[in-house]
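Removed: one protein chain of the complex. Kept in place: all other protein chains.
Then we have chain A:
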Amino acid sequence: MVCVLILAVAAAGTVAVVLVLRLWTVLRCQDVTPRESLSLLVVAGSGGHTTEILRLLGSLSSAYSPRHYVIADTDKMSADKINSFELDRADRDPSTMASKCYIHRIPRSREVQQSWLSSVLSTLHSMWLSFPLVHRVRPDLVLCNGPGTCVPICVSALLLGILGIKKVIIVYVESICRVETLSLSGKILIHLSDYFIVQWPTLKEKYPKSVYLGRIV
């Protein structure tokens, strides 16, 4: 009985060590593979988050295709904004007609003013549904800018790397609203993203690991 217990603990310990090593390897890997196009998964939060992320996307070339958008199931406005954005894009540059875009919905990780405890529970619920989505899409790049919805998505993308399925580049752009302090998503994802972009010099000083390009929205 004791032997079985010891074996079980040893096995669990080994698995944990392997997972941590894999995580460390995945996070450190910043190899640049030359390529002609890459599939993109974009997390659109509500309101200003979507506005900011669409401004960033507007500057990207048509090589970033197909584009998969993930929005919270309770977010009605973002789908409209995204559709307008994509139609505008297709109008301005007919060569992008060939590029595809898709909108996916997942449960919101937390509502504005939701309590901490229920935020944790709803985030876990979102994780349960995010991983199959990310696994199905297998994007080359995940781009997000702070809504709670992005944490389960980014963790799922990281998991793809840890499990040896695919290395996904995770790029996080902290909202322009964040001048001196990081958002909660930012505080979590600064450790898990490949590139963490901030838009004000104060944040760059506080978080030297971040990338500062000036105001980009």
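Note that in this section contacts are C-beta pairs under 8 Å (C-beta built on N, C-alpha and C of every residue); 3 or more make two chains touch, one makes a residue touch a chain; residues count from 1.
The rule is short, and it goes like this: contacts and distances are computed from a predicted model.
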- Task: Among "Translocon-associated protein subunit beta", "Nucleolar protein 11", "Proteasome assembly chaperone 1" or "UDP-N-acetylglucosamine transferase subunit ALG13", find the name that the UniProt record gives to the complex chain excluded from display.
- Result: "UDP-N-acetylglucosamine transferase subunit ALG13"
- From the listed residues A:V26, A:I82, A:C150 or A:V173, report the one that touches the chain absent from this view. A:V173
- If you put the missing chain back, which residues of chain A would it touch? 30, 32-38, 46-48, 50-52, 55-56, 58-61, 63, 77, 80, 84, 112-113, 140-141, 169, 171, 173, 175-181, 183-184, 194-195, 197, 199-200, 211, 213-217
